[in-house]
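For this view, one protein chain was removed and the others were kept in their places.
Up next, subunit A:
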Amino acid sequence: MTRWLQDNMPKIVLAPSFIIVMVFVYGFIAWTAWVSLTRSRLMPRYEIDSFIQYERLAASPRFETAMVNLAIFGTLFIVIAMVLGLLLAILLDQKIRTEGAIRTIYLYPMALSMIVTGTAWKWILNPELGIEATVQGWGFAGFEFGWLVDPDKAIYTVVIAAIWQSSGFVMALFLAGLRSVDEEIIKAAQVDGIPTWRVYSAIIIPSMAPIFLSAFIVLAHLAIKSFDLVIALTGGGPGYATDLPATYMYAMAFSRGDIGQAASSAMVMMLVVFAIVVPYLYSELRTKDD
């Protein structure tokens, strides 16, 4: 008995969480996949009816806008947040005196929820309350900054707010990465008289590849599941100009009673996540095998 317990203890201990994950993650993914193939409206139905929901999704201009927005938002957000984060980290890495204080200041936005960030930026960017009104108040009557209310530019305000929120976190990640590079190599390079920028571009940054990958994965999933920021900042508007797949799904499931559409858009979102995560997992697992 004791012997059996000893052998099986790990399995017994892990079983509950395994079952919970199987049911509440994979089980519900399977359920959503099933429902996405039905004609469910107000309540879920279970008679499979081909790919009708995906066809409707493909024909929906609003979902197209949402996907285009995701591409714009995702790309700009990830690239700019990483560049800015790296830059800040390098600047902080110059052994300056007040590093602790500055690092905390830059990290603070991360402590705010997206709802707070969105609301604050909504006021900052509002032409009648924020930057535009302030600058005009200084006497520059011709100054205009109405991105928030311009359907073509509103998505960029979401990018701005998201970068403000996350670049400090990326900075912290990169700073840890910079510190983990072997001092000896850097010293050796300095002895050889290599300029600092070359040290960074040729030695330090290439050796931080895993950090780049982690930062990318964290930012990418933030971008894809982004919901609360848009709701607080623009409410998806003007019109539906700043809709993202997550807000589209919410509208379909909870405002419109169109569960089939919601399920199919959720599946599309999941596939986008897979497209990013699977190659990552693959590369991770492969390096372990070597």
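List of remarks:
Please note the rule applied: a contact is a pair of C-beta atoms (placed from the backbone, for glycine too) under 8 Å apart; a residue touches a chain by one contact, two chains touch by 3 or more; residues count from 1.
Going forward, contacts and distances are computed from a predicted model.
One chain of this complex is left out of the view, and of "Fumarate reductase iron-sulfur subunit", "N-methylglutamate synthase subunit B", "Probable sugar-binding periplasmic protein" or "NADH-quinone oxidoreductase subunit K", the protein name its UniProt record gives is "Probable sugar-binding periplasmic protein".
Note that of A:Ile78, A:Met114 or A:Leu148, the residue touching the chain absent from this view is A:Leu148. The chain omitted from view is touched by exactly one of A:Pro16, A:Pro61, A:Gly100 or A:Gly193, namely A:Pro61.
Of the candidate positions A:Gly27, A:Pro210 or A:Gly257, contact with the hidden chain is made by A:Gly257.
Panel shows subunit A; residues 41-44, 56, 59-62, 122, 126-128, 146, 148-149, 151, 154, 234-241, 251-252, 254-258, 261 of it touch the chain omitted from the view.
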